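My questions will all concern the structure given below.
For this view, one protein chain was removed and the others were kept in their places.
The letters A, B, C, D and E name the chains in turn, as written, and every chain counts its residues from 1.
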Amino acid sequence: MTLSLVVLLPFLGAIAAPLFAQGGRTAIAIASSVPALLALATLFPMWGTLAEGGTIVQSLEWLPQLGINLSFRLDGLSLMFALLILLIGLLIILYARYYLKPQENVGKFYALLLCFKGSMLGIVLSSNLLLMMVFWELTSLTSFLLISFWNHKQDARRGARMALAITGGGGLALLAGILLIGRIVGSFELDDVLAAGDQIKAHALYPYALTLVLLGAFTKSAQFPFHFWLPHAMQAPTPVSAYLHSATMVKAGIFLMARLYPALAGTEQWFFMVSFTGMITLLIGAYVALFKHDLKGLLAHSTVSHLGLITLLLGMGTELAAVAALFHIINHATFKASLFMAAGIIDHETGTRDMRQINGLWRYMPHTATLAMVAAASMAGVPLLNGFLSKEMFFAEALSLNLPGIWAWIPPIVATLAGIFAVAYSARFIHDVFFNGKPRNLPIYPPHEPPRYMKIPVEILVVACIMVGVFPAFSVGPLLQAAASATLAGEVPDYGLAVFHGFNLPLMMSLAAFVGGLIMYSQRQKFFDFHARFREVDEKAVFEAVVSWLVEKARGFTALLENGSLQRYTMLLMVSAIAVAVVPLSGMALIGSNGLTAIDPPTALGAAILVFCTLGTVYIHRERLTSLIMLSVVGLLVSLTFARLSAPDLAMTQISVEVVTIILLMLALYYLPSWTPTEASAGRRNRDLIIAGVAGVGMTLVTLAMLTSPFSSISDYFLENSKPGGGGTNVVNVILVDFRGFDTLGEITVLAIAALGIFAMLRGRELSAPPTDGQGHPWAFDAHPTMLKQMSRPLLPLALMVSVYIFLRGHNLPGGGFIAGLVTAVALLVQYIASGVNWTQARVSMRYHNVLALGLFFATATGAGSLAYGYPFLTTTFTYLDWPVVGKFEVASALVFDLGVYLTVVGATLLALVSLGKLTPAGRPLTRTEARKES
Amino acid sequence: MTAERLGFPQPWLTVALFVVWQFLADSVTGASVVMGLILGVVIPQITHRFWPDSPSMKKPWVLVRYLTVVLYDIIVASISVTILILSPRQPRSAFVSYPLQLHDPLGITILANTISLTPGTVSADVSDDGTLLLIHALDVDDDAELIRAIHQRYEKPLLEMFR
Amino acid sequence: MENLPFFAELIISFLLVSGGFFSLIGALGLTRLPDFYGRLHGPTKATTLGVGSVVIASMVYFTLRTGELAIAEVLVTVFLFLTAPVSANILAKAAMHQQVRCMKGTRGKPWSQ
Amino acid sequence: MELAFALIIGSLTFAGVYLVLRARTFPVVVGLTLLSYGVNLFLFSTGRLMSGAQPIIGSTDTYSDPLPQALVLTAIVIGFAMTAFVVVLSLRTRADTGDDHVDGTSETERTQDQSTTDLPREETGQ
Amino acid sequence: MITIALYITLTLVGLAALLNVYRLVQGPDAPDRILALDTLYINGIALIILLDLVLGTRLYLEVALLMAVTGFVGTVAMAKYLKRGSVIE
Partner (left out) sequence: MNHWLTAPVLIPLIGAFLQVFMGYAPLSLRRTLGLATTGLLLVSTVFLLMMADDGSYRAYAFGNWAPPFGIVLVLDRLAALMLFITALLALFCHLFSLGRTDVSSRQFHALFLFQLMGLNMAFLTGDLFNLFVAFEVLLIASYGLLLHGEGTARTVPGLHYVVLNLAGSALFLISVGMIYSVTGTLNMADLARIIPTLNSGDLPLVEAGGMILLVVFALKAALLPLTFWLPKAYASATAPVAALFAVMTKVGVYAIIRVYTLIFGENAGALANLGMDWVFPLALLTMVVGVIGMMGSSGLRTMVAWQVVVSVGTILAAFSLVSEAGLSSALFYTVHTTWVAAGLFLVVDLIAAQRGSAGDKIVTAPRMRNRTFISVMFMLGAVSAAGLPPLSGFFAKLLIMSAAVPGLQMAALWAVILLAGFLSLVAYSRAGSIVFWRNVDGHIGQPERLNFPHTVGAGALIAMSIAIVFAAGPLSDYTDATAEQLRDTSAYIGILDTPMVGEDES
């Protein structure tokens, strides 16, 4: 897995580098260059295989479900890019060493730079499209962080976010495209994809796939209309601009197009989308570059333009064009990187990048000037420099492109026009910076040459420009050959890498561009005036405005939906439930096959009263006490209904829960208004009436249909096994403590939690209570009337006895732990009502927390007891004893479980209600005499 | 005190509970007796602190006589009230303040209850100092006569028990 | 339900009907009497008594039918007789506090709470 | 019988739903209670309606379905716990917001303070 | 005979309940309503015992017992609320 090592090294470096930050800039710079050197060393031996047009693929399975594998591939194309990334990367590291100030966070800088390098290598070396995708988005992220390296600058932050949004967003499109390709080919492995070119292009999804992939490529490579993010990325430190935004990252999109060239290129759609995008970008970039007063701005737009040029070449779809594209990638990387560095030096030494201030630097830094001028000349396409060669090839291709009729003229004209602009802005870069009079109020004056080593990277690159320009075949020939064969996946056309091809049309075009460019520059003022008529749009501001607009709209939209109105949310819930149920129920028979049975008058009367009081509760719900009284009638009648329909346990539970609930609501009502204001509009009320009505009718029909249809359930089993298996004749109770004891365990847990929650919720809170009652009478004074107090005394022992009674019989007759618990709780509550919290609390020996915890303990412990005998949790056992006098009686472990229920109920109920009772504001007179004393 | 140590903080209560358990058990069997005794002893242990001023009753047989009287009166009272309710004429209601001679709060309560259950009277309130009992009479002409009757018929026996 | 001696049935039936009757009277009182304090008398006596006689009926019935003592019902009555006056009392206090109006011609007047 | 029972459940559901949709905490609590009555009765009735068939072995010859009864008993208990909690919560809402509206404040007020929330942007200068 | 008597009684108690509901709705004052509620509870007790008689079983007796207790407590709580506001203090 040597190739994966190449990718991995920079990341390891990124982790290691910051450790050297203490050692100063030199130390960290050296440390950071180690990975690149090692990587180069690893790649070097592989050159052999590549020279014979071979490719090296190394693969490791990762996520077969996704078809994403750790597979890497080295061929001419990836090698070419890898070398660019590594070599220029080294130069950048050296350059940055001098560019950064000591007090800056160099550790972070180099770490990020290495991360980026790793990601970039990942892109070019991945042999799996999804893996490439991973690195692709990584470059977006790292570049985001690098652009915002000076995140105290607003422009840096904005530029970074814009870059991230555009390239990251494009990445998502690319992802979709890649997934589509994967769908078509059935694999994301590059070998398979490249081999399946025809299959892909024939497939119905091809148009979508291509569009999505190109979206990714264009955004990354700053193609029109996504080009605007690149100039704003120049807020980054210059080494970053030089590396990411001219030499490498922006080439990723181009690399992708080249990489997938065999798979996607060669169709009409490809031709038009790619070449026209390229053409427009080429022109716009070149045009705008001329008018940028900012050095880096000029270079950035020129970069855009050159990227457009390369795209255009790839779009043309001819082999030679592709070769030219590859060649220009190298050339542009070299001269543009050096130009950026030069610009950085100038910035570094003069303190500004504004060409209106910077003039005549030739006198101050001739060495740098020379380097910059050579590079600029290469950018302009001056012969004997590498820029010239690829541009010649470009012109040639532009001519050889045989479009129908008048269209045939467009490419050459565009090419020449772009050439003219290129020459013009290059000329400006040279003349306006190094000559053109004296510098105007530079922040740093006088400027002088930078430190020796800061120039070395530039020198190396400029030398490269010349070398390639003069001995192309010798210098880059083999590499280009390999890259071309990899890109075209097969036969490479013979192309002459000569310096001079004779006096042909392309040469004429070059000359035209050269002359035209110089004229244009000499006449620049006119153009500047012309250009000045159009006010420039600051894309950052636009982007920011768009985002803010989005945020504002989103906020409005959210506030519209999530308006914090419980009534709406509840309404939505009810309506949803109704909506989903209506459809299936519409097909339901109203009366089932069993038909209706008669009803006796008393029951009918009870039912009528129940319905009446239910509706009454709603009708007068605004008079709270009255509706509460109605409510308790309803509760009473529900209990009677249970009794009438053979459910004694439910009747008892209902009636005892009822009273506790009523006490609870009375306690609450004291702190709440005693009447409800008319809140809702009539419309709202009608809406709710309709919803409630539908729900009511619906439930009526459902119940009716259900009750009249035949039914059989698992319950016979309970009836049969209750006595022999559960040892109890009250089947309901046996179900609760035995068959479904786990439900009951959960149920008492709920009770316990509720009580604890209530306690926690009210802890340390004082509620303000109204001084008078609903009609405005001040509250009466005697809190604990004598008769009530006296009656409550014997009540407690009696109630306890009744509890014991109900508890003990529960297993065989109606009753049980829960009801018994409520009886006890009620009896104690009467003590609180009659004699007050303090009096009663003083006589309760145990904290209710512990009571309910003890209850849970009992229930759980009985359940766990059976584990000891190898039986599952909650397995019960029982036996019959026969004692003298007492006689025969049953002992059941379920009873202990029920005791747990009992304790939990007592503890929970009292904890809840008493902590509510404790809220009453202290210091109210407790008797009339007290009150008289006070007044 | 000694009674408490013996485990009978409220002997009368123990008895009462024992009896009540027999009722709950619907019968007097070995089991019910044993259980009744157990509960009669245990429950007061738990609850006696909730009945600090537990009754100190003398002459329990008086209670028996008293109860029979009351039961009889209840029936009569109900009939008289029935007639009144069915008859068209307006009742002559009155609020009467009854001067109490009883002091034991339980005694007072029993008296008040009795009054509420018997001829057209409901005891509406007891003054905080326990000297006055407010009675609402549904249909009465002579307040003094009412007071005298109540004293004779109910408060006297109660005074015998709670002195 | 299997037959009991005629006399028993008679007693039971009488107790039942009178129980229902007294309940109705209590309700009538609650409906017809002019002021709250008046109405207070109905339930505290009549209705309670009504339940009482129904309870006795049930006791007699089950004792005779099953041949073994059926006395638990007594507790219901006892409890009612113990609590009804207290309910009445505290309700009266509530009414006095609310200054519920008395019928005209009422001698004396409620205490202030 | 079935019809009467169905009507009972229908009216309880109606009442419950309507009150649950009210704007003040107290009616909502009452509504939830009514709704739970209705739901409990419904769940209970899934075992169908029988009289005098209490599922106590030996007390009759036909027994009603005991399972729904057990379920409802559980449901009642849980419902009680939940009611208790929501009642107390409504009190705390009153204490914390000074109002017994389910949204703490009535809608009009809320819409006002929503419009006044400002929007932080990058370009709004520091 | 008992059967007939039972149904007569049931009807009478039913009517009583109806009248109590009338008072409960009519008021006019809260005490009246609470009193009506209390009476309804007592009617309920009667009904339960009658149910026992009709069914010939005593399994529902404890329901009646509990109704007696809870009816009383409920009344007390409501009445105390009217007087004093805070039921427990």
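Just so it is clear, a residue touches a chain if its C-beta (ideal position, glycine included) is under 8 Å from a C-beta of that chain, and two chains touch if they have at least 3 such contacts.
Predicted model only: the values in this text are computed from it and were never measured.
Of the candidate positions A:Arg363, A:Lys723, A:His849 or A:Lys918, contact with the hidden chain is made by A:His849.
Per the touch definition above, the residue from A:Gly746, A:Pro778, A:Gly887 or A:Pro921 contacting the chain not shown is A:Gly746. Checked against the full complex, the candidates A:Leu12, A:Val134, A:Ile591 or A:Leu926 give a single residue touching the omitted chain, namely A:Val134.
When the full complex is taken into account, the listed residue touching the unshown chain is A:Glu562, out of A:Asp198, A:Glu536 or A:Glu562. Residue A:Gly587 is the one among A:Gly587, A:Pro724 or A:Pro884 that touches the chain not shown.
The chain not shown here touches chain A at positions 61-68, 130, 133-138, 141, 144, 148, 151-152, 154, 157, 160-161, 164-165, 168-169, 171-173, 175-176, 179, 182-183, 205, 547, 550-559, 561-564, 566, 568-570, 572-574, 576-577, 580-581, 583-585, 587-589, 699, 702, 705-706, 709, 711-715, 717-718, 721, 725, 738-743, 746-747, 749-750, 752-754, 756-757, 759-761, 763, 847, 849-850, 852-853, 856-857, 860, 864, 866-867, 870-876. Although one chain is not displayed, its contacts with chain D can still be listed: residues 16, 20, 25, 28, 32, 35-36, 39-40, 42-43, 45-46, 67-68, 71, 74-75, 78, 81-82, 85-86, 89-90, 92-93, 96-97, 102-104, 117, 119-120, 122, 126.
The rule we apply is simple: only the chains that are shown with their structure count from here on.
Hopping across touching chains, the smallest step count from chain A to chain B is 1. This structure's chain pair with the greatest number of C-beta contacts is A-D.
Core chain by CA centroid proximity to the global CA centroid: D.
With centres defined as mean CA coordinates, chain D is found 36 Å away from chain A. Chain geometry summary: the mean Cα position of chain A and that of chain E are 61 Å apart. Across the assembly, chain D contributes residues 51-52, 54, 56, 59 that each touch 2 or more other chains. Residue positions of chain B touching 2 or more other chains: 20, 24, 112-113, 123, 125. Every pair of chains that touch is listed here: A-B, A-C, A-D, A-E, B-C, C-E, D-E.
Residues of chain E touching chain D in their complex: 54-55, 57, 59.
Every residue of chain A that touches chain B in the complex is listed here, in rising order: 782, 785-787, 789-791, 793-794, 796-798, 800-802, 804-805, 831, 840, 843, 884-887, 889, 927-929.
Residues of chain C touching chain B in their complex: 22, 25, 28-29, 32-35, 37-38, 40-42, 44-46, 48-49, 68-72, 74-75, 81-82, 84-86, 88-89, 92-93, 96, 102-103, 105-111.
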